[in-house]
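Data block below; observations after.
With one protein chain removed, the remaining protein chains of the complex are shown where they sit.
Should a chain be cited, it is by its letter among A, B and C, assigned in written order, with residues numbered from 1 in that chain.
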Amino acid sequence: MMITEEIQDIRQLLEDCPDDLTKYQTIIEMGDDLDPYPESYKLDELKVSGCQSDLWLYAEHHGDCLHMIATSDAVIVRGLVAIVFQILNDRPRQEIRDFDAALLAQLGIQNIVTPGRQNGIGSLINRIKLLAS
Amino acid sequence: MMITEEIQDIRQLLEDCPDDLTKYQTIIEMGDDLDPYPESYKLDELKVSGCQSDLWLYAEHHGDCLHMIATSDAVIVRGLVAIVFQILNDRPRQEIRDFDAALLAQLGIQNIVTPGRQNGIGSLINRIKLLAS
Amino acid sequence: MNCRSDFAILTDSPDGTAYLDSAATSLTPDCVLEKVNRYYRYYNANIHRGIHNWAEKATVEYEAVRPIVGDFIQMGTTTVKDCEIVFSSGTTHSINLVANSFCADWDSDDQVIISEAEHHANIVPWQQLRDRSGVKLQVVFLDEKGQIDLGHLEDLLKRGTRRSLVATSILPNATGILQDWQQIGQLSKMYDATVLFDGAQSVPRIQTDVSVCDFLVFSGHKIYGPTGVGVLYARQGLLDDAPPYMSGGDMIKTVNFAETTFNIMPWRYEAGTQNIAGVIGLGRAIQWVQEQGIDNITAHEAMISDYAQEALKSVDRVSVFFPDSSKLGLIVFAVDNAQSSDVATLLNAQQVAVRSGYLCAEPILRNRLGRGVIRASFGCYTTTEEIDRLITALQKSLQTL
Partner (left out) sequence: MNCRSDFAILTDSPDGTAYLDSAATSLTPDCVLEKVNRYYRYYNANIHRGIHNWAEKATVEYEAVRPIVGDFIQMGTTTVKDCEIVFSSGTTHSINLVANSFCADWDSDDQVIISEAEHHANIVPWQQLRDRSGVKLQVVFLDEKGQIDLGHLEDLLKRGTRRSLVATSILPNATGILQDWQQIGQLSKMYDATVLFDGAQSVPRIQTDVSVCDFLVFSGHKIYGPTGVGVLYARQGLLDDAPPYMSGGDMIKTVNFAETTFNIMPWRYEAGTQNIAGVIGLGRAIQWVQEQGIDNITAHEAMISDYAQEALKSVDRVSVFFPDSSKLGLIVFAVDNAQSSDVATLLNAQQVAVRSGYLCAEPILRNRLGRGVIRASFGCYTTTEEIDRLITALQKSLQTL
């Protein structure tokens, strides 16, 4: 699927939620499907800063593609990571580098694209783009 | 005359002016009657700070009373000094110390009683009260 | 209290938010906005240096705020009190000013004592001073009730070699426990220490009185006033000759290229064009507080805080920070097996606005709890219904977390 299609899919899923609380419940459930993240990879240099919660991201180049695993102590962040992964994980690095983070605004989730780099998932996207280059 | 009467007199004089410009012309003319101030008294320690213009004040105790002379390079300040002198000069020091500067507000002249001690004639009054003690 | 109708944001709020984050910033009553708008609409001028009517009016309005503040913090009736009130850009600026100006010549023979429960604003400037000058930085601990341990404080004061500064919060934003500030002040004075009280949270909530301190600092935006303005009360004489923290226009008497003579207190410390509209708005905010009655505010916030603390204690998995002490204005709590930002996010999804994380008071939270927390904080407009909404939303959230 194309990035834009993935975004549309997730957007649809979230739009179908009757209220904000359900939306977050859905997001939290998505986080349950994240691949396991080894304790030994919870290293300071793998920490993505800028969230109130801790977030670790580890990535490898698989050929042209970027393969990532991540985790967080906050279940909502885990869910947001799952969303980002559904969109970007295992994509060609070029495609990741070219990805316009502003598209995430379509998801309609507060906090997912944040101004500056102080909080939320914005720093995750920045880190991913960095790792893709 | 009592202080309050002097204030009423000046107030009447100024109220009779048809507009603000004439009011200031009247004030400037009052300054023409100030006693001469010797050049040799233009000393730094006799300077009253806080005005945009220079203002010098020299005072002597004559018995119980305070006798003052003053001058300024600004003719409006000279006029304001003349007003203050008409009210306070040669009065018993006790009376000067007790004088409530807020009464000057009755004169209706902008700048004559000023907030803080940064500008206008407020610092002159403060200095006079100091010299009277 | 019956003041909600003074806040358009509460009466017209399109999203029906229960705003329980007043310790971060308080809401602003309409009269404050009107006062600020009047400055921009009728006499939008710079102060002090102008001779024209608008400048004069702006100067009068700006300077009139000093006695308003002075009365409010009970400076007494001396005629010089204007000279003890400096306007800053906030509590943080005020503390930095003291650390840089008052303590400019402090060194390793001197000490600064802060408490364990301080806000970063009352920690980091002293660390910077320590790193720059060698001043000793001491931390006094809290007892089991969340009060500054006076015995420990006395030990530290005794051990000081030359000068001591005690810098503590009257009402720490991470505990909500009102300190015995009069005692702290008196004890410190017995050892000739200088006392700085951080009143950021207390000045909006209790009658403060500067007779037991030397410096008092607080922010406009936490006392129903505008952002970008704060106060430093400094006892007369303490800052007369100190080197200014910030320099530039309006804080000077005369400038030439060789040297500059600085102005006297308080203008000496107000370099550059001030936050004129902010100060004027702060004056109106304090008057508004006085119209409500500070004692009424204290009583209302105590009532709300008791109500909230009891309600929170009854929620499963919730542990209140210092559960056995009563709180004023804010309650800090954590939820077992739930990350604080998750809780805050789910509360927000139900239109309940709280703070989460380390509350700009990382040391005490890391040391005592080892984790981030959730804080519900109140203003004089907060209602018990809003607390009920918090509890309901919290219970719902915990079903998911």
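Things to note:
The working rule: a contact is a pair of C-beta atoms (placed from the backbone, for glycine too) under 8 Å apart; a residue touches a chain by one contact, two chains touch by 3 or more.
Keep in mind it's a predicted model, so treat the numbers as computed, not measured.
Of the listed residues C:Met265, C:Ala344, C:Cys380 or C:Leu401, the one in contact with the hidden chain in the full complex is C:Ala344. Which of C:His93, C:Arg284 or C:Lys327 touches the hidden chain is settled by the complete complex: it is C:His93. Among B:Asp20, B:Asp35, B:Asp64 or B:Asp98, only B:Asp20 touches the chain left out of the display.
Although one chain is not shown, part of chain B still touches it, namely residues 19-21, 23-25, 28, 51-53, 73-77, 110-111. Residues of chain C in contact with the chain left out of this view: 8-9, 12-15, 17, 19, 21, 24-25, 27-28, 33, 36-37, 40-42, 44-46, 49-55, 89-93, 95-96, 119-125, 127-128, 137, 139, 219, 221, 226-229, 243-244, 246-252, 254-257, 259-260, 271-278, 341, 344-345, 347-348, 351-357, 360, 362-363, 366.
The working rule: only the chains that are shown with their structure count from here on.
Of all chains, the one whose Cα centroid sits at the greatest distance from that of chain C is B. Put simply, the C-alpha centre of chain B and that of chain C have 43 angstrom between them. Taking each chain's centre as the mean of its C-alpha atoms, chain A lies 37 Å from chain C.
If you average the CA atoms of chain A and of chain B, the two centres end up 74 Å from each other.
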